[in-house]
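Below are the structure tokens for one structure; questions will follow.
Removed from the display is one protein chain of the complex; every other protein chain stays in position.
First chain written, first letter: the chains are A and B, and each begins at residue 1.
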Amino acid sequence: MAEPVLLRRVGHVDPTRLEDYLAWGGFEALRRALLRRPESIVDEVKASGLVGRGGAAFPTGVKWEAVARESRTPKYVVCNADESEPGTFKDRVLMEGDPFVLVEAMAIAGHAVGAEEGYIYVRGEYTRAYERIKNAVEEATRAGFLGDHILDSDVSFHVHVYRGAGAYVCGEETALFESIEGKRGQPRQKPPFPTTHGLFGRPTVINNVETLANIPPIVLHGPEWFRSLGPEDAPGPKLYSVSGAVNAPGVYEAPMSVTLRELIEEYAGGVRNGGRVQAVLVGGAAGTFLGPKELDVPMSFSGLRKVGAALGSGAVMVIDEQVDMWEVLLRLARFFAHESCGKCYPCQLGTQRQLEIVRRMASGRIRYQDILRLRDIQATMADASICGLGQTAGNAILSGLRVMGLDVS
Amino acid sequence: MTKMTVDWQRVDEVIARWAPKGRAGLLPCLEEVQEITGWLSPEVSRRVAAGLKVPLADVFGVITFYSLLYERPVGRVIVRVCDDVSCFVNGSQEVVQACRTYLGIEPGETTPDGMFTLETHPCLGRCERAPFLMVNDEEYGPVRGEDVPRILDAWKERVRSE
Partner (left out) sequence: MHVIIDGQRVPVTEGMTILEAAEQVGIHIPRLCYHQSLTPAAICRLCVVEWEGARTLVPACVARVQDGAVIHTESERVRRARRTILELLASTVDLSEAPDLLAYAAELNADLDRFADGARREFPVYDDNPFYIRDYNKCVLCQRCVQACGNDMQFTYALTVSGRGFYSRIDTFYHAPMPETTCVFCGNCVAVCPTGALKEKGPFPSPQSPVPNARPSEP
């Protein structure tokens, strides 16, 4: 496997020490970025082809450009560190192992789009990550990499670190803004989009942790280098969180040409106890199950879309034949019912009914009516929910039933 | 349950620190205050609302929205067992069962002496260490059912000696 980019420092540096980060090339990208025009940085991010790593896969450079063009101030850069998608732990690993890269990336983003304030919103249950990020912000500020006149330039950038308080829905960008603003984490209607009306109603860049971790390398090595890491339509390194019935669960960095089978067998040590794959949940609870005959799919956004799945957060949860799939579906249904914010009817009502129906089916009573009801619930949530939580809440259930052999067409 | 008196001085210090941010300081203020008081009683919430100038009803709406904020008393020690997909695949059920047996309560309940609250929790993001257990801010994983008595015994000792 090639030299890691995103995981380069993880496990090799003391994540609490700025000196270690500097010794490994830290803040060199920021130094260079500050000497350049903001437009050139935006152009470089656009040219790299980097797309969001949180699940939505929106082109990062396009997002930055939209905010850079806004004349209303103040503008904000927000790091979405609310990682709560089941089976996903790559952001946690980055934050615990290389927290300074986030600080550097956000300062670069601030310079590029004209924002002087940033917020990092860390999931409430990630105590160690929060401590390390807070420490990184404090150390960086003390050393002049954050604050007023960074490295004696005209650029100022201050970072506030917020903790979430146990709500998966706050990983949705507009719900995250509501949460920082001191309200219930209920998503807002889009449009308007965060690029024009984001945090506090201002132009806002909001990026996932892993997305931001790609920024310093892009600034240091250029977009052509970035494009060389991975297939043409899916450039850049990607982190995959692999867990479940595997021998070596963990975060693995690979180009997006890697297949699901390779991730499971070569990276994660294969199925435990010499067992066999029953199903693989790709993309977390918001994702889709693939069956044992569908493992040769490339793990890119377009590759998975072609087989009716979605990469999402890059979570891979392996279910072997020892596991009762009904128990898995029950937990997924319970997850969405527990996490639905309760604002819009399709999701608030649909996730509850979905759970009740799955519970009944899991206890052995399966009626054809149940499949029809689940399909209508899934379609209504997908078509009419306000946000991605509701829109994806029925996908894992229906695809899980399909992999189990039930006809859900 | 053991009634704890509120350290108002510390609480007021936290509120004063967040007051300049107004509503935008509500979430961090509630989190920090809860670290002092254990849970957010009407009296405590009223103080926060007044200090940050946020309507009372809104403060209550916020507290009840978030899983980690408590509008009712909880134990000194909160035991969170992940029972989500990867932890389940790796045997979280026996950990949940061991906690239920040791504590004598169901998930969602608090022990009569007010020491422990047990919760099953959605994915805690430590799937590479499944099955995973959090006790207050401390992490345990991978955990087996037989580890639970030792872990919780140590916490009992810790609380008693405080």
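Please note the rule applied: a contact is a pair of C-beta atoms (placed from the backbone, for glycine too) under 8 Å apart; a residue touches a chain by one contact, two chains touch by 3 or more.
These numbers come from a predicted model, not from an experiment.
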Missing chain: touched chains present in the view: A, B
Options B:V59, B:L118 or B:M134, residue touching the unrepresented chain: B:V59
Contact residue for the chain not shown (choose from A:R17, A:R69 or A:H338): A:H338
Interface with the unshown chain - residue positions in chain A: 167, 184, 189, 191, 337-346, 348-353, 356, 360, 373, 376-377, 379-380, 382-386, 391
In chain B, positions touching the absent partner: 42, 45, 55-61, 64-65, 71
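Criterion: only the chains that are shown with their structure count from here on.
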Whole-Å gap between the CA centroids of chain A and chain B: 25
Of all residues in chain A, those that touch chain B in their complex: 83-89, 92, 123-128, 162-168, 179-185, 200, 241, 243-245, 249-251, 281, 285, 317-320, 323, 327-328, 331-332, 335, 338-339, 341
Of all residues in chain B, those that touch chain A in their complex: 22-28, 30-31, 52, 54, 58, 61-62, 65-69, 80, 83-86, 88-90, 121-128, 130, 134, 137, 139
